[in-house]
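Yeah, one chain of the complex is gone here, protein chain that is, but the others are all in their spots.
To keep things simple, chains are lettered A and B as they appear, and every chain counts its residues starting from 1.
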Amino acid sequence: MPRFQPGDAVRVVDLHKPGHVRIPFFVRHKTGVVERHCGAYPNPEELGHGRPGLPPVDLYRVNFRQAHLWPDYAGPAHDTLEIEVYDHWLVPA
Amino acid sequence: MPIPSTVPPTRFSADAIDPNRPVIEGHHGAEYYALMTEALHKILLEKQLLTLADTDRVIAALEAPNVTWGARIVAEAWRDEAYAQRLVEDGSKAAAELGFKIKEAKLVVVRNTPSLHNVIVCTLCSCYPRSLLGQPPWWYISKNYRARTVREPRKVLAEFGLELPAEVEVRVHDSNADMRYLVLPMPPPGAAERPVEELIPLVTRHMLVGTAVVAG
Partner (left out) sequence: MGEPPFRGYHDIGGLPGGPIQQDEHPFADWQKLSEAIRGALEQKDRCVSLDEIRRAFESFGEPLYETLGFYERRAEALTLLLDEKGLVDRAEVLARMDALAAGRGQRVDHAAKTVMEAK
């Protein structure tokens, strides 16, 4: 059972993890809304070092307001961005 | 410009980037890495880690996919609303209905509407549905596209000739992990009554990434 459901508010944490990670800097510490649960996948942070990355990690697509990601965002307030975030990078918001 | 020597892949940089420093679009080394690839291939063959048939088979698989495969899917969705809905529900499954197997990841299809425009980018590398569309274009893998599209999408789209009114939501998809993305553009008038063969040539690669819309 995935920890989050579509519509849940979540915040991306910064794990201060060196090495191969797939969560870009620009979404860390940002709050968004879960769009969907994508399934569970081997952890790329382990795969990058030749390890199997199991058990698989839940992956979510999270929707963010652009104006929240970029304080100087030039477009309208309804513009958004979606990105995939692994479960261990998320906390409830 | 002095070219740095290679360091072993053991160190990681913390907070390596000055957030105000523009990206640097290097294109150096094609001839050098062509030679390295040739040398590496010969050594792998000699060591019997690979056979010629192994690489020939993968090259054939790299060469086969192309934009018309994605266009075929779009044309089907334009003609058949039930198919369009299945496509948005589960892109990989709906693509497989037409015989297209998305090998590298799960396909997510994002649908443009009169009030929503989708555009795809991969900021960390250059993820792209290669097993459906083939290799991404030069501009898609450029650092300028990767860096700017998430922050100033409307400016980037305008550079591609696409000016969107403020009423339309622009939604950027950063293809950063296990999904690959395809945009379902809005159809031209009367698409549902036109044959697939007539619709396929209307769909361009730019439309499938979201940097263009159907003319008219």
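Observations
What we mean here is this: a contact is a pair of C-beta atoms (placed from the backbone, for glycine too) under 8 Å apart; a residue touches a chain by one contact, two chains touch by 3 or more.
Computed from a predicted structure; not experimentally measured.
Contact with the chain that does not appear here is found for just one residue of B:Arg72, B:Arg86 or B:Arg148, B:Arg148. Residues of chain B in contact with the chain left out of this view: 1, 3-17, 19-44, 47, 49-50, 54-59, 61-63, 123-126, 134-135, 137-139, 141-148, 150-151, 156, 159-160, 174. The chain not shown here touches chain A at positions 14, 16-21, 24-26, 28, 44, 47-50, 69-70.
Methods note: only the chains that are shown with their structure count from here on.
Chain geometry summary: the mean Cα position of chain A and that of chain B are 20 Å apart. Note for the complex: chain A touches chain B at residues 18-19, 22-26, 38-39, 41, 44, 59, 61, 63, 66, 69-70, 73-76, 78-86.
Of all the residues in chain B, the ones that touch chain A in their complex are 12, 14, 17, 106, 108, 123-124, 150-155, 166-167, 169-174, 176-179.
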